[in-house]
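Single-structure report; data block below.
For this view, one protein chain was removed and the others were kept in their places.
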Amino acid sequence: MAGSKYAYVRNFELPDPLLPGTFMVFRLDGHSFHRFSDEHNFAKPNDIRALQLMDRAAEDLMDQYPDITLAFGESDEFSFLIRKSASLYNRRHSKIVSTLTSFFTSSYVFRWSTYFPDTPLKYPPSFDGRIVLYPSEREVRDYFSWRQTDTHINNLYNTVFWALVQQGEESTTQAHATLKGTVSKEKNEILFSRFNVNYNTLDARFRKGSTIIREEIEEQLAQESPTDAPAKHLRSRTNPHTRTVVLHCDIIKDEFWDARPEILSS
Amino acid sequence: MAGSKYAYVRNFELPDPLLPGTFMVFRLDGHSFHRFSDEHNFAKPNDIRALQLMDRAAEDLMDQYPDITLAFGESDEFSFLIRKSASLYNRRHSKIVSTLTSFFTSSYVFRWSTYFPDTPLKYPPSFDGRIVLYPSEREVRDYFSWRQTDTHINNLYNTVFWALVQQGEESTTQAHATLKGTVSKEKNEILFSRFNVNYNTLDARFRKGSTIIREEIEEQLAQESPTDAPAKHLRSRTNPHTRTVVLHCDIIKDEFWDARPEILSS
Amino acid sequence: MAGSKYAYVRNFELPDPLLPGTFMVFRLDGHSFHRFSDEHNFAKPNDIRALQLMDRAAEDLMDQYPDITLAFGESDEFSFLIRKSASLYNRRHSKIVSTLTSFFTSSYVFRWSTYFPDTPLKYPPSFDGRIVLYPSEREVRDYFSWRQTDTHINNLYNTVFWALVQQGEESTTQAHATLKGTVSKEKNEILFSRFNVNYNTLDARFRKGSTIIREEIEEQLAQESPTDAPAKHLRSRTNPHTRTVVLHCDIIKDEFWDARPEILSS
Partner (left out) sequence: MAGSKYAYVRNFELPDPLLPGTFMVFRLDGHSFHRFSDEHNFAKPNDIRALQLMDRAAEDLMDQYPDITLAFGESDEFSFLIRKSASLYNRRHSKIVSTLTSFFTSSYVFRWSTYFPDTPLKYPPSFDGRIVLYPSEREVRDYFSWRQTDTHINNLYNTVFWALVQQGEESTTQAHATLKGTVSKEKNEILFSRFNVNYNTLDARFRKGSTIIREEIEEQLAQESPTDAPAKHLRSRTNPHTRTVVLHCDIIKDEFWDARPEILSS
């Protein structure tokens, strides 16, 4: 066959299977999103449109890949849990990490104008992806606890920081200096005493991040047109009996997991 | 610090550096593009708009990543050569493969409406990516010869196949049967005798694929506004003295490479 | 420093850590041991000296590496379970697989003359090693069940085969033909009806392989000289309060594991 003398170059493509029987966590991070958010005038400390767009791209990804049982996002990052029995793309590392990153990115750009109707996209945003394997449920739980704790730390800092800048008329340099070395309690006090803000009453979305799960839907609802579904609920194209639901709740305590054993099951 | 009891989960993220001193070839393939091209009514056997959009996303990627010295594309795939001395993202495998796939995908969706002004995108398309390492120039040359030979084989087949269907009024099943077991010469004869088409006079873009290189630009031109540049030439944002150029030429023979030693140099 | 212009070559040595939190199974196989056993006149179907030498090298390895909690051997292979929390050599793959294979080999040659006092070693024997990661206890149990089942299958076959050859005066070709397609029950019947051998009464070492565990030793015994210890019990040099014990028992059923929870614990 023509071309066969060159086909040996395929032998340099090496297999890269991920260990079976382990949970995969696929995490995406926005690439240079500091600049991207500036160029597109994201509100500070949190831009609700940008967060909802992230959630929507994550829901699209979950809908496309039934092996994803859970997603958690904050800011410009999202983590997805892939069940440990998944044989997705024969568990080939490059294939999974590139395809999932590609699809999420594609959805983000595709849906941009829905969430930012008045802000044209100036240039194509990108994300990096990685996969981390966890052998046991304990480590998966701790991974998501780590991300939600991080959400809390970052959001508290950013909330106070932007209050100091936007309402307190400090420069960004001053605001960083003001916060340097402060613990959570002190940040809460600054918020309350200077800006009359009780941190715990802020939108749970900002404080807790977005947790996306799948939900069974009732037979009747399954027969309705997907467009009737409530906005927060994305009916699955791949399985009409489930839909994704975005929650803003605690995922560190046992309660969340005890109520949803299917997330960690094979 | 809050969260530190969970931070151990980071230890499960393992290093994945690619061997130094080797050429990287990064290849993208459209994911389920058979369906995607049907849903968006791509012309058969070649849709010039779709090919130009692929080229443009490839040029965007080259502009973003100066370590890419060459790109070659056909149909819904593109290959990029990354210089062997590149220290891009410290040569971390997942980081490179996910970020480049993401950026290409993003550009593809971002620029869709420019190339398909009358065809709204129905859903987000995705690509998979992979990286193959080649130790020597010989193997890199053979890799690109392999892809261009593949372009020829596929395009000749598709050209005759769609002539049989569109003009010869064969069903797709019949057309496959007609072509089964034929060699190149016979396919050329069918084209010529039944459809009066001389394959060698068809658009070189279809027969040779798209080869994208960088070109130095003259001082004067470098000072003009980028928008004055010819359509086929993408002025680099990262280096105002180079621009990318899309060629449709032979890259199997020595001539192409002898004229451009910088493609393979460190 | 002299030499520093060459030191860059160290950058080509890539990290190869094994995933944390997983059990490692390290398995050794004799390299070309068919020839080796012929050249050194091993008894067929089982050479007790050769098996005891394997056991002893395995005990030496366990004594050297406290992270090994269990070993199982048959014929010219041995498998070792390394606890999932082990940080041995920072879990570097090449370091572990090469060092453990080297030490086992070294012990095998070092102790050869003890077990084969009348058979000089003709040439240096070698082993290959590999490490397989298992995320959960279930898989570890199944791995060892797999090896012990294999022991049974191989030993039953070999026992009948060599009975046919040594006592039944069949050629090896005839013996293979006689056994072709037979199931266990039929092999047992051949043994019993033709050679008056009840397979289940044969030495458990041959039927069950060798299982090596660690055992706590009583305070008094710990103070005795190691040379007083029974032959089958190797006092640990690294921990005077434990010794290795070679068993020939069932490790497929729960009983073995239930009685020794420390084997699978962290």
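Letters A, B and C mark the chains in the order given here, with residues in each chain numbered from 1 onward.
FYI, a contact is a pair of C-beta atoms (placed from the backbone, for glycine too) under 8 Å apart; a residue touches a chain by one contact, two chains touch by 3 or more.
None of the values given here were measured: they were computed from a predicted structure.
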| item | value |
| --- | --- |
| Visible chains in contact with the missing one | A, B, C |
| Contact with the hidden chain (one of B:D16, B:E77 or B:E139) | B:E139 |
| Options C:D38, C:D128, C:E186 or C:E262, residue touching the unrepresented chain | C:D128 |
| Listed residues C:A71, C:V97, C:I190 or C:V246, member touching the removed chain | C:V97 |
| Interface with the unshown chain - residue positions in chain B | 19, 21-22, 84, 133-136, 139 |
| Chain C, residues in touch with the chain not shown (by the definition above) | 1-3, 6-10, 12-13, 31, 60, 93-95, 97-99, 101-111, 121, 123-134, 139, 142-143, 145-146, 149-150, 152-153, 184 |
| Residues belonging to chain A that touch the chain removed from view | 11-12, 14-15, 17, 19-21 |
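We adopt the following convention: only the chains that are shown with their structure count from here on.
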| item | value |
| --- | --- |
| Most distant chain from chain C, judged by the mean position of its C-alpha atoms | B |
| Chain A and chain C: spacing of chain centres that average the CA atoms, whole Å | 47 |
| Intercentroid distance (Cα basis), chain C paired with chain B, Å | 52 |
| Per-residue overlap in chain B, given as positions that touch at least 2 other chains | 12 |
